[in-house]
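Report on the structure given below.
One protein chain omitted, others in place.
To keep things simple, chains are lettered A, B and C as they appear, and every chain counts its residues starting from 1.
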């Protein structure tokens, strides 16, 4: 189709790469290290083409490959017993974990970060964070039913905090409300350590029948690969214009936006459209497009499948016709999905697209070659083993050590409510301390935020703010449902990463339990500074060790999560902030317990130590 | 600790074949969000919910229509602006204006669509505080003679859910005066105006009383445990009202 | 490619909440010269090829029927910009 635009580039084909081994490639600008680039050359047995370089550079980034955390994250998979796994239908590794709710129902949930996009453009950064996590949930075959948003901002009186916070909250509301997903909880912490690195974590929950679970894999030779949803634009590839080296003519690449603008309406339509596809069993495999866009979707679908895949990149519908192949492969344009459809379902698939007025294009098909082949106007520009892109990225054993200052930090005790004051002793002092506490930005009412979120849509919200956990009914007949709570305490974790992470888990676990649910599964978002700093790496290693140990003790598995590193300004990292989400189950949500006193005269007990 | 569940199950209204015979259409546009809630509300009232799609060209013999809330077409351009041109909307407008006076209820985005379609006067602009606002909202029933309000007492206060960003009702003074004079203000906000709406107007009706639009959401207040204050079911009156109308009880 | 610009503003008698917020915020940033602000919409419609009278008429009609709501808004401008 777009052979016209195809001609505009003088392609760096695989054939060309084979005969021009010495062409300089901008691997460093794309974030690859020398050893990583050397690995790419070794894997391919030749230099990568510009398009291949684009794919490896995004897929081997920290964000997509978990290269610094992988060795530690293994513990989540290792420290589990058979008993812990009994309700786990899909574990770590897929887009989101799936837990058995009973009666043929399953629930999937996951938490992710959208921290740095929010710093740059708070509204859109936070909004697209919701959009991204919701697509993860859809791609499991589920109907998304709720979202949550643990947030961390800088000091409440810093001038930039208002910009970030107002924008982020409006963006989360703007996107989530438009999707018809009740927001059932979150957190809000102000602390100057997050001034330059606010944390916007987004959690989504979805439900499905067991038979509807979908996995991201491309199987069955001859099945067709389709891209649907929004058109592909230059979003999120700001740095990739250096890939202009892949076109050897003089036409300057157009400006590439550094931020993405979300289109919640497009995503809402995409949700309904996907659910209709699932209902008709019209897709064999499906994958959302998030960071790393088509690079990620094609390589993951292909490497999780049993064969290979061949696609024609000029078939991708573009918003910006000047995009180069590498840019198309890297684009992070929102609101897109990729699916594998068997030939007999093509007509039915297209009918669903037409009904919802969703654009789509057929890109290629599943093969049995074991290779991922991407062509540009018939010329091969990518020819790789998809596993090497999606799964066999670099893994680092980064050095870590307990910081020298940790002892001093722990020895620095805090004595009173007002800094440097003594412990309150008189009733008046106690009262003043109490008032100071409840009025503090981190303890006060969160209404300003929660009033901007729709908690009623769907008609199944049994608990939301100000309760300790959000509770959603899944089945109207039986009252089957779930509870979710998220918690984290950066200051505790800074003082003691091992126990701090455990405290976060324990708090979320308690919040779910006190709502009346039985805790079942954990998802976590590990927000840390640079893994190249041994102090930070120690915090990360300790937090993961603590969390995985505590999961063993509590008997609930981690089913998925996300790691967000490099949250630091200069050499100053944020406090280590592992946000932990716990999911629990209700046989009947009618039995859920709201927090707060319900009636006069009830007795008050304090339980525990 | 009492053993009583704190919230009830999805208790259906007593089965009454006359009620079940009433077919209430619920329209879905791309971007509609509260259609499933509206369907549930219809079901809980005992009537039969009929799902309608914006691109349909027939009204499927429904006896009444609900245009539910949401962000049809993302609220892009203006809330309701694009939906108003849907094929089904032409049918709905004709049927509402016909002698049969099809009862039509527009909730939130549905209200916005009805004003864009000129079935109801005035329009909605951004809330005066410019933010999305979700809260439990007390309304006074000002007119209990419409197809959708006759189950309430005149002057009754009800609590349902308010949630919107473009909820500020505006119209010129002449229109507002006429609405007041003819008793077409159906609901007024109590306990503080949440969005700057002129004269605290939360909902209005047409002169015939068959078309009603309001910003707050009765369909989110029909089942104990899932509505305002964990117990509120004040929204059920809307659906009972239209059944009264259809069955000729009022 | 030529574009047709359509400008739509809220009718003068309607209070504009966004404009009001802006006029309140401007002085805080030192912009003290403005006594009122109104926020409206600007649409750019791209035409492939020449803008004929017929196309301009289409734009005018679209402006009145869809791009604006005559109950609250005025179309203040419809013009061709070439570039």
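Please note the rule applied: contacts are C-beta pairs under 8 Å (C-beta built on N, C-alpha and C of every residue); 3 or more make two chains touch, one makes a residue touch a chain.
Small disclaimer: the values here were computed from a predicted structure and weren't measured.
The chain that is not displayed touches the following shown chains in the complete assembly: A, B, C. When the missing chain is restored to the complex, the residue among A:12, A:112, A:149 or A:235 that touches it is A:235. Where subunit C meets the missing chain, the touching residues are 1, 4, 7-9, 19, 22, 25-26, 29, 31-48, 54-55, 58-59, 61-62, 65-67.
For subunit B, the residues touching the chain absent from view are 73-74, 76-77, 82, 85.
Residues of subunit A that touch the chain left out of view are 120-121, 124, 230, 233-235, 254-266, 319-320, 333-334, 357.
To be clear about the criterion, only the chains that are shown with their structure count from here on.
Subunit B has its Cα centroid 37 Å from the Cα centroid of subunit A. In terms of their C-alpha centroids, the spacing between subunit A and subunit C amounts to 39 Å.
Centre to centre, using the average C-alpha position, subunit B and subunit C are separated by 32 Å. Counting partner chains per residue, subunit A shows two or more touched chains at no residue at all. Looking at subunit B, one finds that none of its residues touch two or more other chains.
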